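With one protein chain held back, the other chains of the complex are shown just where they sit.
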Amino acid sequence: MSTVAVHSLWTTAVDPISKFQAPKIEYAQLSPTLIVIGAALVGVLIEAFVPRKSRYHAQVFVSVVALAAAFAAVVALASGGYGTTKAHIAAMGALAVDGPALFLQGTILLAGLFGVFTFAERRLDPAAHGNRVDSFAAQAASVPGSDSEKAAVKAGFTTTEAFPLLLFAVGGMLVFPSANDLLTLFVALEVFSLPLYLLCALARRKRLMSQEAAVKYFLLGAFASAFTLFGIALLYGYAGSVSYATIAQVVDGTVTNVDPALANTMGNDVLLLIGAAMIVMGLLFKVGAVPFHMWTPDVYQGAPTPVTGFMAAATKVAAFGALLRLLYVVLPGLRWDWRPVMWAVAIVTMLGGAIVAITQTDIKRLLAYSSIAHAGFILAGVIATTRSGVSSVLFYLAAYSFVTIGAFAVVTLVRDAGGEATHLSKWAGLGRRSPLVAAVFAVFLLAFAGIPLTSGFAGKFAVFKAAAEGGAIPLVVIGVISSAVAAFFYIRVIVLMFFSEPNPEGPTVAVPSPLTLTAIGAGVAVTLVLGVAPQYFLNLASQASVFVR
Amino acid sequence: MENLIALLIAAPLLGAAVLLCGGRRLDAVGHWLGTFLAGASFVLGAVLFTDMLGKAADARTVTQHLFSWIPVAGFQADVTFRLDQLSMTFVLLITGVGSLIHLYSIGYMEHDERRRRFFGYLNLFLAAMLLLVLADNYLLLYVGWEGVGLASYLLIGFWQHKPSAATAAKKAFLVNRVGDMGLSIAIMLMFTTFGTFAFGPVLDSADKVGEGRLTAIGLMLLLAACGKSAQVPLQSWLGDAMEGPTPVSALIHAATMVTAGVYLIVRSGAIFNAAPDAQLVVTVVGAVTLLFGAIVGCAKDDIKKALAGSTMSQIGYMVLAAGLGPIGYVFAIMHLVTHGFFKAGLFLGAGSVMHGMNDEVDMRRYGGLRTYMPVTFVTFGLGYLAIVGFPGLSGFFSKDKIIEAAFAKGGTEGWILGGAALLGAAITAYYMTRVMIMTFFGEKRWQPDEQGNEPHPHESPGVMTIPMIVLAVGSVFAGGFFSLGDRFLHWLEPVTGHAEGNSPVSAMTVTAATLVLLVVGAGIAYVQYGRRPVPAVAPRGSLLTRVARRDLLQDDFNHVVLVRGGEHLTRSLVYVDHTLVDGVVNGTAASVGGLSGRLRRLQNGFARSYAVSMFGGAAVLVALTLLMRAV
Amino acid sequence: MSFPLLTATAVLPAVGAVATAAVPAARRTTAKWLALLFSLATLVLAAVIAVRFEPGGARYQLAESHAWIKDFGVRYELGVDGIGVALVALTALLIPFVILAGWHDADPLETGSRRWRPTQGFFALILAVEAMVILSFEATDVFLFYIFFEAMLIPMYFLIGGFGDRAHEHGEQAAATQRSYAAVKFLLYNLAGGLIMLAAVIGLYTQAGNFSLPEIAQARANGSLHLATSTERWLFLGFFFAFAVKAPLWPLHTWLPNAMGEATAPVAVLITAVVDKVGTFAMLRFCLQLFPEASKWATPAILVLALISILYGALLAVGQRDIKRLVAYASISHFGFIILGIFAMTSQGQSGATLYMVNHGISTAALMLVAGFLISRRGSRLIADYGGVQKVAPVLAGTFLVGGLATLSLPGLAPFVSEFLVLVGTFTRHPAIGIIATFGIVLAALYVLVLYQRTMTGPVKAEVAKMPDLRVRELVVVAPLIALLIFLGVYPKPVTDIVNPAVRQTMSDVHQTDPQPEVEAAK
């Protein structure tokens, strides 16, 4: 049992040096993560040494290449059977290389890739002093409206640090769902959270809101991770180890040779339950489930829209991946304890998200609440605790992330003098000015609403089906009711775009560069393909639906 | 030969189609075309009649199967026509009188720019009526039944710009619909009982069925008859129907359509024979109506309304007879035919009078017209004598027979019914004499109408007088012709069957009594209207008179109970639909919206309150988890 | 693999929709003609289906089956029985008239902008609806049916909300608010129904493991798929709720008057004559076949609701001030008859109901389209604003009257046949209900004649004095419909022959036989 070995490393330090054995790391199998992290480091070096003028191109190049390469590596691993037959625990028990991990990593990498595309968009804002600008602040450090900021703008500075930050975040997200012990989990959590906090603060326009979003996100995130950490501590106290496998064994009571020293804590279910609850809470925070959702609308609104899109898509994927692994690998023995709780969370999340969204007036906040509602739907799939439950969640996450990135990419296009025009009233009659953009956005909204023939419907059907098979019929009923509520406000936006009179000083639609176009195009394509012919991807998901223990 | 039956209907139907779809280019010839096709139908009928006479009495029924109409498992409705003595009688009456009235209308409607359409409707009516009497099953009969209803609706409301006409038409259709309900329920009952509703099977196997069921069917048929034939309690529409052009009143609301109910009852004789209770109800309805109509007829100053009342009452006689069973069937039909002649004649006469009097209908504005329009006077007079039952004229024979049959029913019922019939005869004499005197005798009372143009009474043109003459001849001789050697009896017997009742009072006494009452009635009328001048405006009159003027409060009843009640019902339902049914849903929507607004406030922008909710959430999470373990 | 006729019939209008939408803004008329052309071509294909269909043959003919989403147990399965054929034909038949009648409906929306192309959109949406409706009539896979049952809401929503009637007593703005309210109401009702059904669909899957209607029905019949009574009832209710909303059945009906009132007449026809038929059709095909026992269990309640719909709808129609709302309530009453016929569980009732769907489609189309022409002339929907039209526009009035007479199911016109069949079919099993339902025919006469009297007769109102009579285009729309009404009233055999076998099948699905007459009459 290698997992035990890793942690007895230090306890056996008194043994003669000859017994010392170096940890064995399967670099090939961890290549996706390593590539991304490495690229991030390269990015840092670029910031340090490459002249300002060419940083942007260098960073974009590095990021794209890295993410693409990492994705290729994931594909290679998957086709190499690491997702199914050869799935196992790597890095001395720290990381799992199995179906779910690879599938989610692939999704995250694609999300990251298209995220980079939207990050790199420089055609939307009018050029300042002859310099093309993207959606990030010229100099995050300078006070908004101050002379230093003006100078920075004049000098044509851009915050190219955004790219390495994104890469770091992606790196953390890659680890998060494949983490196989609680420590790795926590570290990964922080690794992808911290860059996101920073990214939120980097908006070029509306910087006050951006900074406010960052502060809120950071404080609440830190708060949540503190809970997670305490939960980890309790679990460690309960099982005497942070390795998933060991904890699972202890939970199942199949653990061998109980050390008498541990007797008074080990197997103390109170520790277990409280600890588990606190860790789950940390994950639910990242997922944006009610009542841990309140950061979502503010952060989504304040953050630079490309960041919002990336965050909304990738974070959810990573967090749900981790949640799945935790519940399916570590706590299956505890099923009868956490399922009812999750039921409650799922219900309030679905209903809460949908209901509050009805009265939203800002498109980004609207999408934020819709993402909350979707978190609820996905939870319904998580609760199924069956293989089809896992596969349905994987499928849903893949489908959802593309729609999300696409939708937020469209949001970046609709602009007026003050930058993006996110207030719904400004979207009135958009369909008359630029029917194509409106139509594309309508497709995304319909997908969100889960109207048949879109990926949203396939995903929703998958999770509800899984939930029903898992015996959660009431959950399904509540799910369909809340999707009815949700459908209402998506459709409302559509009608606003097409059938209300456009106001004269309404926003204009910027013509984006191929980068954003690719992101949007990919979103539409995936939405329709997964809606009309989802079979292939469903296969993929169901093959990838087995966790290694 | 029987393959020609369909043509009987086809001819006028073609006319209707052409005239209604033809457009203005047909205006010039439309009326002639219509008349021609009606005549053609009559000729064809005559041909078939002669052909029928050539056959043995019991082999005269012929059928023509056109096609299978509604074939659904077990439910087989065919388009099949049946021509026997009964339907043949009607064919001749309908086409004959119909053709005459077409002819008359050419003159009467001369100045109406929508004359083409009028003839289209008339042809439509003929087609429907023929379908009604030729149908071989009840469902097909139902088609004709509603067809004539439609035609009557269109013709009553022909002058649609007059709101009164439009309302009258609507009323007629609606009241008839109530009757139609009866017919359709009757058909459903037949289907569940016999598995079919074709005349043959149903009537042949009627005796196999329990009496209760047959009574139900009979009563439903009676309801239908009441609607179509303006019998109490569904008689209210007939008076208003006089809003239509007079030829329409003559053809539809006197001679043919309104008698369809009698046809229905006689045709379904087998059912009624086996359901005495139903028969009793029929006779009662008939008796009541004949008095009702007569009384109403006495009070009306509108010549057409007076005649309408008399129509109602005469049909009452027929229904009464039909209710008597085999004793009465033949006489019901016979009276129907003779009535067809003289009542049509009377109406045409009235029309002719109106034609000469700027469409004035109030008899108090008439008077002394005999010198101005002699032909009308004579023909009208003959019709008058016929209807009051002057010995030797049509009405005398047919009505007398019915009264005898009524007595022959035997028992107290017999006495009551017979008495009612006799009384009716007297009243008939009274109101008809009244009409006669007020119109043609006494001093002239006419005066300028609203436009102030003095009416110049004049005889109507030939196209109008000829039909009147023909009908007058019919009303004089038809009855005698039928009765000599019981021609009519032997003609119809194979279809309707016949039974001689043994009357407690001899035929002679009945006849005598009738004549006496006739004289009495006429005398009273003469004293009231012939001896003293007729006031130009109606005196307030006795309570009975006033009530009778208002159709014995029938309409008031309908208005209060049905119209008002209906209005209240619908209005309240509209309210319910809007507030309750809709309100629930809107309420839900609104409450969800409100909830959304309230929940939204939780998102107050303060990071710390978010933290609070997280902390609380965590606490709940932990608590729940522990709770789950505890329970 | 023979030519996929059914797919083609559905794909053709879909292609038409895309093509129409693609027509450049300037070429409005081209778009109109293109749409008309495609709808006519679809009609031809539908005719071919009707011809190729053998009444005596297999239950589902011209069947197509392809693997689609294995994981959901979903197959792309099409097939038509007699009922399906009749309704596909009806749909394909009505759409050209709808398009022709709506020829100018989108014109007022034209802003002249190069990008904004309402006309193209309008006709494209109509064709899209046609495609989806036809597919849902053809689908023999529950999931496939559900998809289009649900997806068709979106184009309908746009048609109501975007291209609604501009005539309103309180002016344009009021009309706009009313319109969006009606559209939202339409969507929410049907979406809610559809999503409830989704839950039931999923439930069905957990029980059956696939979605193929024939297979499941087969399995239910031979007992290899046994549902617990309660399960079956819940699933039935889930399905029925959605269909009852769509149909609509009292008390789920209130969206219809708003939708039909606010939409333009052609769209209103599209709603009530075509889209709503999917609901009643689905009751007949899915509820009865999949859940025979539950259907029988629910029959009494449903019959009562249907009865209420009949009388309630009729009475409310009497009370309406708005022509189109009146027709809407009349339709509610008629849908009551259809549902009554379906759940009477007799072959007369069900044949009648199917026939009723077709006839009601045609008669309502006739009445509603003429009403639309009338409204477009005067610019008002209020009955009170009319009077004496008959004098100035006799042809219009005449066609209106015929449409009305059809609506009150006058014998000799098509609706009579179906209505009488439904009544008889109901009466043979439930005499009381049959008799009460018969009151509907009186009320029908009432609201139709009142409408006709108030609008067409009486002295000519000043506003209508200048009203032109029907134009050629309008006559082309109305005349065929009226001809059809008369033909099907006199000779409905072609339709009944197609429908009867399917009904026989359905009857055997629910293990029902017609009640026998008391005495065997001497035939």
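In order of appearance the chains are A, B and C, and numbering begins at 1 in each one.
Basically, a contact is a pair of C-beta atoms (placed from the backbone, for glycine too) under 8 Å apart; a residue touches a chain by one contact, two chains touch by 3 or more.
Assume contacts and distances are computed from a predicted model.
Chemist: From the list "NADH-quinone oxidoreductase subunit K", "Sarcosine oxidase subunit alpha family protein", "Simple sugar transport system permease protein" or "ABC transporter ATP-binding protein", give the UniProt name belonging to the chain omitted from this structure.
Modeler: The record names the chain that does not appear here as "NADH-quinone oxidoreductase subunit K".
Chemist: For the unseen chain, which displayed partners does it touch in the full complex?
Modeler: A, B
Chemist: Looking beyond the chains shown, say which of A:60, A:78, A:97 or A:194 touches the absent one.
Modeler: A:194
Chemist: Taking the entire complex into account, which one of A:56, A:223 or A:377 touches the absent chain?
Modeler: A:223
Chemist: Among A:34, A:50, A:128 or A:215, single out the residue that touches the unshown chain.
Modeler: A:215
Chemist: Identify the residue among A:60, A:116 or A:234 that touches the chain left out of the display.
Modeler: Final answer for the missing-chain contact: A:234.
Chemist: Name, in rising order, the residues on chain A that touch the hidden chain in the full complex.
Modeler: Touching the chain left out of view, chain A contributes residues 7-8, 10-11, 140-141, 143-144, 183, 186-187, 190, 194, 197-198, 201, 207-209, 211-216, 218-219, 222-223, 226-227, 229-230, 232-234, 236-237, 240-242, 259, 261-262, 264-266, 297-298, 301-302.
Chemist: In the full complex, which bits of chain B touch the chain not displayed? Write them out.
Modeler: The list for chain B reads 600-601, 603-608, 611-612, 615.
As a convention for this text, only the chains that are shown with their structure count from here on.
Chemist: Work out per-chain C-alpha centres and flag the one nearest the whole-protein C-alpha centre.
Modeler: C
Chemist: Give, as an integer number of Å, the spacing between the C-alpha centres of chain B and chain A.
Modeler: Using C-alpha averages as centres, the distance is 81 Å.
Chemist: What is the distance in Å between the mean C-alpha positions of chain B and chain C?
Modeler: Those two chain centres are 37 Å apart.
Chemist: Would you give the residues of chain B that are in contact with at least 2 other chains, written as numbers and ranges?
Modeler: Not one residue in chain B touches at least two other chains.
Chemist: Along chain A, where are the residues that touch chain C in the complex?
Modeler: 391, 431-435, 446, 451-453, 457-458, 461-462, 464-465, 468-469, 473, 476-477, 479-481, 483-484, 487-488, 491-492, 495, 498-499, 533-535, 538-539, 542
Chemist: Which chain C residues qualify as touching chain A in the complex?
Modeler: On the chain C side, the touching residues are 67-72, 111, 113, 115-117, 146-148, 150-151, 154, 157-158, 161-162, 180, 183-184, 187-188, 191-192, 195-196, 198-199, 202-203, 205-206.
Chemist: Using the touch definition from the top, list the residues of chain A that touch chain B in their complex.
Modeler: My answer: residues 215-216, 219-220, 223-224, 227, 269-270, 273-274, 276-278, 280-281, 285, 290-292, 294-295, 297-298, 336-338, 340-341, 344-345, 352, 355-360, 485.
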